[in-house]
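Just one protein chain is left out here, and the rest sit where they should.
Chain nomenclature is as follows: A, B and C, assigned in order of appearance, with residue numbering initiated at 1 for each chain independently.
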Amino acid sequence: MIHVALVGSTGLVGESLIRVLLGHPGVRLAFLGSEHAAGQPIDKVLPSLRNSIGLTCQQTTVERLIECADATILAGKSPEAMAFVPPLLQAGRKVIDIGGEFRLQSATLYEQWYPEKHLCPEMLPRAVYGLPEMNRNRIRSADLVANPGCYATAAILGLMPLLEAGALTQAPIPVDAFSGLSGAGRTATGSNLFVQCNENVRGYKLGQHRHTPEIEEALARAAGRPQRVIFLPHVVPLDRGIYCTSFVETLRPMSTGDVLALLRARYEHEPFVRIVDDAAQIDLLSVRDTNFCDLSALADPSSTRVMVFSALDNMVKGAAGQAVQNLNLMFGLEERLGLVNRRMI
Amino acid sequence: MIHVALVGSTGLVGESLIRVLLGHPGVRLAFLGSEHAAGQPIDKVLPSLRNSIGLTCQQTTVERLIECADATILAGKSPEAMAFVPPLLQAGRKVIDIGGEFRLQSATLYEQWYPEKHLCPEMLPRAVYGLPEMNRNRIRSADLVANPGCYATAAILGLMPLLEAGALTQAPIPVDAFSGLSGAGRTATGSNLFVQCNENVRGYKLGQHRHTPEIEEALARAAGRPQRVIFLPHVVPLDRGIYCTSFVETLRPMSTGDVLALLRARYEHEPFVRIVDDAAQIDLLSVRDTNFCDLSALADPSSTRVMVFSALDNMVKGAAGQAVQNLNLMFGLEERLGLVNRRMI
Amino acid sequence: MIHVALVGSTGLVGESLIRVLLGHPGVRLAFLGSEHAAGQPIDKVLPSLRNSIGLTCQQTTVERLIECADATILAGKSPEAMAFVPPLLQAGRKVIDIGGEFRLQSATLYEQWYPEKHLCPEMLPRAVYGLPEMNRNRIRSADLVANPGCYATAAILGLMPLLEAGALTQAPIPVDAFSGLSGAGRTATGSNLFVQCNENVRGYKLGQHRHTPEIEEALARAAGRPQRVIFLPHVVPLDRGIYCTSFVETLRPMSTGDVLALLRARYEHEPFVRIVDDAAQIDLLSVRDTNFCDLSALADPSSTRVMVFSALDNMVKGAAGQAVQNLNLMFGLEERLGLVNRRMI
Partner (left out) sequence: MIHVALVGSTGLVGESLIRVLLGHPGVRLAFLGSEHAAGQPIDKVLPSLRNSIGLTCQQTTVERLIECADATILAGKSPEAMAFVPPLLQAGRKVIDIGGEFRLQSATLYEQWYPEKHLCPEMLPRAVYGLPEMNRNRIRSADLVANPGCYATAAILGLMPLLEAGALTQAPIPVDAFSGLSGAGRTATGSNLFVQCNENVRGYKLGQHRHTPEIEEALARAAGRPQRVIFLPHVVPLDRGIYCTSFVETLRPMSTGDVLALLRARYEHEPFVRIVDDAAQIDLLSVRDTNFCDLSALADPSSTRVMVFSALDNMVKGAAGQAVQNLNLMFGLEERLGLVNRRMI
């Protein structure tokens, strides 16, 4: 039994993590940290958990985390949590960070895109970017894993095979992405009210979203050279899911079949990536509540333009599910444990 | 041309009022008051109005209102606006208050249900409850009209004919009501985020909502005796519309046809009340963006239980449309002016 | 391992059952019947199941069911499936019927409310109404269980304790119920298009829905005397969930606390019924993707009127989840097996 502590338990991602971990046969939830709800039973704060869990939220201290958990998942929004990382690793504990603090390789780049100063830049070389399809072996031996962003997971999984194969020109890649509102969390932001989102589509941080450098770093690793993306996130009126189209240019003409074959070969043994022949079958309902990322492609027959489509559930493969996939890898468990055959719909 | 000032222009109701008034052939929008947006062109604040209006928001002073407008509509949420009423009336101007400040006949009752002190209780006897189907003649000669609440309009229109006819027992009347989110306005309240409302139905202030005394006062006037209601408001995941079912007990057995005939007779000449034979045809899409309230009924064949169904658009017949209906009456215009044949869907 | 066959695999309820059963540690899915999709891999028909299941849909014959399964779940819409019941029981197999064929005690009543003739009325006395909270012991020894309707489950669970306690008058009980669209299935009906349901609330079969006699029979059993209901179903624009308010009259004045205490005592040991103190906390998000039914109540302080609120997920406690709860009971498994800690959101 791996004892897991959760820091930031009451947000949407925290709630997702509790649900996944409660159903995980190899995990015991040992600690629920919450700044705002310390002292309250978690099922008072998250009433859907009534009758499912007996834990009470606590103030987080690093001593408590070391004492009670083999692994700590940082799921909250407060960047101060990164200060927990050095002592936890020092004490031989493992950490998965859901936030963006350890995703970029340089603190300078981090501070360009995020509002706060990085509190432990010396940890960055130790952090492994937690995309199992890219870094499975490094994750297995990591003690600090940076769980990828939801958009980033969708974009990278679609583009990585083409870049690894050296199939693309160096042109910047437009990534047109559409997300449900759970990505915006439970804090009122002035733009996530029902009346502002329902019956609406709108872009935000177009070309300026902080998943941009994260995607670019991962793609550069895949390509062996820098790769720019033009990342265009939007919100659509639904709860969960990301639908993402990337527009690439191939060096040589490729048919839709060529691209699909390349995707299929790359992900042949991947448990959570599904290649779909018909791009029109990529949709959000097929991935909802699952840890799958679905991929497809369409080549323009008269040019070298190719569209790569990806879809995933931002709360699962884009957050809690991928974190558990990483946890399984870090502790030598079967990678799919707790992540399959769970949706009840 | 009636010159109209709007106080509280940038909320959802203010925006609806601007739209209706822009299309009203007998009105000139003369003033847009806004505490937060003073100095900004209204179409910066409400971008859907770009290319449709040239006005700039201003700080509201009573002098300005007297100077530039024949009628002032108070559409904002700040109860201090009621302080404008005495000087405006004194200066011979007319006022329509969209808020709840002048709906109840007693300041004591008001202060039981609303958080703030009433600033001008001496105006209450002068205020007319602005439900044209109940008070048309009094509205015609009023200079202070209290525009009814959205839920209250739906409930009262359904029940008034039965109470006027003396057809009901004195049992408290459960009113089960379901509203879209525009009723909650544009201010984050902790419960109007998309992720909390989408895919959800939930009640709020069950039995304690402040439209309760408003409905009860109106029903008492109709019945000639006190009448209690048990008012149960809920939110459903949509923008606009109220669907409301009232459960009454008739003194004598009545058939569905009897009740429909009674409704039909009562509202025969009403321009904005439609009686629908088949209760299953009452829905929100039929009233959306219109000033209509649709009504139907269903009698239980084996008892004296009767259900009265009503539906309206809370932003139109429940707010801006009814205000303009009142405005038309107060200024001797045709009652439907600016209110029909406007929806573009 | 219980071998389970599913007849009617490709509808929304069939899909839910496949999901629940795939995650059930005591069950092996042995047969997927489908008239329309025979010969096709189930994950071609239901693409969300890709990479999760290897079964192919088959034509259903009773021989095949007897041969390969200990239990057959009838989840399809075709009433001919009831003809499978006699030979299956004869061969010692067990049957759970999700449809309405075995819920009513008399074939005459069935034929009043359902369009087709009953094909095996002689089985009716053998069928047990599969509401574990009412009939747990009878279900344990049953070989034919009629899985309750979704609305019926919500209404009965809320009302049963009050009727068993003899607390109510004999007045017909209005049940005002609001359901998401998954209750309408995947077949176009002329009224389940997106453009007809989105931004809408509407009633249907008001006072005439066929869950009416089912609820009345169950309540009569609870009360020891006939009990009428006035059942008012509606659709609201969301996928899954039923929110239901029942309006009762108590013989003696009861406080909200009295009613809650009665509910709590009745369901003290029930794994899937949760009593919620504050009626405003009853909502659909709290029960989504779970097998819970949440209940609360509100008493009008000045009369004997009491409102009972219930909420459940129509696809889980209202269909697939309750079927598995029944399956567990019929085969002596722990009642919650496969039904808890599964939601991934």
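Going forward, a residue touches a chain if its C-beta (ideal position, glycine included) is under 8 Å from a C-beta of that chain, and two chains touch if they have at least 3 such contacts.
Everything numeric here is computed off the predicted structure, so don't read it as measured data.
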> So which of C:A5, C:I98 or C:L181 would be touching the chain we can't see?
Replying inline: C:L181
> Looking at the whole complex, which of B:N147, B:T290 or B:Q325 touches the chain that is not displayed?
Replying inline: B:T290
>> Among C:M1, C:A91 or C:L193, which one touches the chain that has been omitted from the display?
In response: C:L193
> Of the listed residues A:G241, A:G318 or A:G338, which contacts the missing chain in the full complex?
Replying inline: A:G241
>> Using the document's definition of touch, tell me which of B:H118, B:R274 or B:R305 contacts the absent chain.
In response: B:R274
> For subunit B, which residues touch the unseen chain?
Replying inline: 15-16, 19-20, 22-23, 47-48, 50-52, 199, 240, 271, 274, 276, 281, 285-292, 294, 313, 315-316, 320-321, 340-345
>> To test your reading of the contact rule: which positions on subunit A touch the chain that is missing from view?
In response: 171-172, 174, 176, 178, 180, 196, 198-207, 228, 230, 232, 234, 236-241, 243, 245, 247, 279-285, 288, 298, 300, 302-303, 305, 307, 309, 311
> Mind pulling the subunit C residues that touch the left-out chain?
Replying inline: 12, 181-182, 184-186, 188, 190, 192-199, 237-239
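Convention: only the chains that are shown with their structure count from here on.
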>> From the centre of subunit C, which other chain's Cα mean sits the farthest off?
In response: B
> Taking each chain's centre as its mean C-alpha position, how far apart are subunit B and subunit C in Å?
Replying inline: 40
> For subunit B, what residues touch not just one other chain but two or more?
Replying inline: 196, 198-199, 237-239
